[in-house]
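Removed: one protein chain of the complex. Kept in place: all other protein chains.
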Amino acid sequence: MENSLAENISVNLFTINNLWMMIATALVFIMHLGFASLEAGLTQSKNTVNILFKNSIIPAIGLVTYTIIGFSIMYPGETHAGGFFGFAGFGISPGENGLTKAYNIGYTYWTDFLFQGMFAATAATIVSGAVAERIKLSSFLIFSTIFVGLVYPIVGMWKWGGGFLDTLGFYDFAGSTLVHSVGGWGALTGVMLLGPRLGKFRKNKISPIPGHSLPLAAIGVFLLWLGWFGFNGGSVLSADPALVSLVLVTTSLSASAGAIGAMGAAWSFLKKPDITMVLNGILAGLVGITAGADLMTPLESIIIGFISGIIVVFSVIFFDKIKLDDPVGALSVHLVCGIFGTLVVGVLGTKAGLEQFWSQVIGVVSVGGFVTIVSYLLWMSLKLTIGIRVSPEEEHEGLDFSEHAMEAYPEFEKVR
Amino acid sequence: MENSLAENISVNLFTINNLWMMIATALVFIMHLGFASLEAGLTQSKNTVNILFKNSIIPAIGLVTYTIIGFSIMYPGETHAGGFFGFAGFGISPGENGLTKAYNIGYTYWTDFLFQGMFAATAATIVSGAVAERIKLSSFLIFSTIFVGLVYPIVGMWKWGGGFLDTLGFYDFAGSTLVHSVGGWGALTGVMLLGPRLGKFRKNKISPIPGHSLPLAAIGVFLLWLGWFGFNGGSVLSADPALVSLVLVTTSLSASAGAIGAMGAAWSFLKKPDITMVLNGILAGLVGITAGADLMTPLESIIIGFISGIIVVFSVIFFDKIKLDDPVGALSVHLVCGIFGTLVVGVLGTKAGLEQFWSQVIGVVSVGGFVTIVSYLLWMSLKLTIGIRVSPEEEHEGLDFSEHAMEAYPEFEKVR
Partner (left out) sequence: MENSLAENISVNLFTINNLWMMIATALVFIMHLGFASLEAGLTQSKNTVNILFKNSIIPAIGLVTYTIIGFSIMYPGETHAGGFFGFAGFGISPGENGLTKAYNIGYTYWTDFLFQGMFAATAATIVSGAVAERIKLSSFLIFSTIFVGLVYPIVGMWKWGGGFLDTLGFYDFAGSTLVHSVGGWGALTGVMLLGPRLGKFRKNKISPIPGHSLPLAAIGVFLLWLGWFGFNGGSVLSADPALVSLVLVTTSLSASAGAIGAMGAAWSFLKKPDITMVLNGILAGLVGITAGADLMTPLESIIIGFISGIIVVFSVIFFDKIKLDDPVGALSVHLVCGIFGTLVVGVLGTKAGLEQFWSQVIGVVSVGGFVTIVSYLLWMSLKLTIGIRVSPEEEHEGLDFSEHAMEAYPEFEKVR
């Protein structure tokens, strides 16, 4: 009888944990709407259909490829070779214990798959924003499919699948490196090979190309912040009251401090309270805290967010200076703050220390090196075959017309 | 002592289950914003206020009528006559055990009511989209009130209230038939009696009337997908880890495959990657899996979604061909894929078999027959009395002006 009581208590806890993980999955899902809104809002209305299309189909392709191969690559069990690559076979199947706490005290096999699958597609979505307004749809879809189906899970396995970075002591709580900088490196190679949008850099002058709808951008950022409750909170992998609630506090405080840091930097240096900087400051704070959200005190999370918010302002200016054209600031938010957030785990919080710092550096460099090389090969293969950039005429008319023969706002008169 | 421990364990489980059901209720609630956004985005801006008005007031009227009579009709207890109709009395009241697990191990009476009440209004909202841009507001409100307050709960009782379809073995997990096709049949009769919008079919040519804001449509679809986490996940009626997580996986995979199927069909046959088709493909996949979300493997859910996504493209073309004008594709998504999803329960999944298939056919036909007849009588009564369609002048000016004397976007210059 007592054993049966103990068993029931344990099943209850499993049910609670699994419930939180399912809700976290729903929250990460809504990040895809966040990315779609943000990217659409910060670009021109003549490319909006294209952006909505990419951001709708990527999560769909991402979940299906993750079903077929991604999940099995990312979590290969004991089958991997030296911690670099493994594959547990095609498809998903819960096996004998997959639906009980024998699989994991925090969730069922199905919850595990869906939570991870929702993560996977975000990496490709990050790329989407940086290469927006000039990339060929077909090439982007091919790149994204391979990126989500192969590149992301291979790298993810290095740490979260028990690979060599895990062995080395590298720490990345919810993916400053494994998600955000992975997307960032893929974006960086894409931006370099694509070149800037027409008219962005004329002679030595930078011509800002303002986004067509700031309310849409704001909706996107708030939904991303909401989604981060699940992204970071779910990365605890259980409903542990102390740990999840700490993570939600550090996450929200870092986002808040990011907004304040970016506001301060923009107001001081750009001489105006720039809403796009505040919005990117929120995201910078969120990316910055992601690697160590479970390790920081509230004060440390405010410091991390505040610095991230300042970084993002100068990073945006810097990428413009070196003529890398990133329409939505994805490189600054996801790559730069992703790296900062990863490294700061060696400087602040309960794991701070020189040894940890070097582990973080190794993680950043190895992931960066691999993703950059593979992305370069992918983009180059596409460039040399079907091409990656639309023609200047198509770009001028907008991708909505040339790629989709549709308009996002057919009834409204445009200024230009 | 042991009895008291066992009791506490059982209360904890009840609390967990009830928590999930309350969250599922919130998720279903947000589907109303999804419908409002989708419908507004896919129609003309001169009718946007009207659409927002309908979609704001319908859930309100729906919840209140469901309080007064709907819930008591849908769940009449033992009072029903031959499984066709029953009524447990006006109003809602938890009775003696309504707030404990003696009522239901998964939720309290209040949670039960609110979850079901949120469902109820969706049926009328489905009608709203199909009859948009030419229906008279007052007639629509009368129709909707009766549809939500009487028609939906009577039919719902046939299966979920323990009526004759339940006895016959008909299976409809979360409402491909009981919610989506109910709305669809009401919409079909409305569309037939109303006739097409002015200018949609000229001579033998179909003139597409594009929606005024695709970002709004995309926001709507993503919110609907999010809401489906609760719509299907909550239909488990408890937080059972294995079953709820399976349902979330099949639901999301079917939505994903729906997007891919619709993209493929549109790109192949319409020769363009049509964002509205991808968005409706997602919804098609969601409606298609709804009847059997708890019965399918991941692979089967991908198949169902993929077929649903293809179906929706050809269905939209078909309804245009036969000159039934459905501005948002509601018939294709909710009626056609609702029927498909119901029948496929007899073909795929753990209940597949000829006997089950015929049960599904009986369910589809009896629900379709009843709702069509009653809707026809309702629409005709309205048509013969106060009229159901605005005048051609009012339609031309837009319902926002004629019905509401307001504009959705008073500051923006319109092309036409």
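Chains here go by letter, A and B, matching the order in which they are written, and residues are numbered from 1 within each.
Just so we're on the same page, a residue touches a chain if its C-beta (ideal position, glycine included) is under 8 Å from a C-beta of that chain, and two chains touch if they have at least 3 such contacts.
None of the values given here were measured: they were computed from a predicted structure.
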Would you indicate which residue among A:Val249, A:Ile317 or A:Leu348 is in contact with the undisplayed chain? A:Val249
Contacting the left-out chain in the complete assembly, out of A:Leu214, A:Ile317, A:Leu348 or A:Val361: A:Leu214
Decide which residue listed in A:Ile105, A:Ile206 or A:Ile275 touches the omitted chain of the complex. A:Ile275
Full-complex touch with the removed chain, picking from B:Gln44, B:Ser72 or B:Thr108, is B:Thr108
Where does chain B touch the missing chain, residue by residue? 1-2, 5, 8-9, 12, 14-16, 18-19, 22-23, 25-26, 29-30, 32-33, 36-37, 40, 48-49, 52-53, 55-57, 59-64, 67, 91-92, 99-100, 107-111, 113-114, 117, 137, 213, 216, 219, 403-413
Contact footprint on chain A, counting only the chain that is left out: 2, 5-6, 9, 12-13, 16, 19-20, 23, 27, 44-45, 210-215, 218-219, 221-223, 225-226, 229, 233, 239-242, 244-246, 248-249, 252-253, 255-260, 263, 272-276, 278-279, 282, 298-299, 302, 409, 412-416
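One rule holds for everything that comes next: only the chains that are shown with their structure count from here on.
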Starting from the mean Cα coordinates of chain A and chain B, work out the distance between those two points in Å. 33
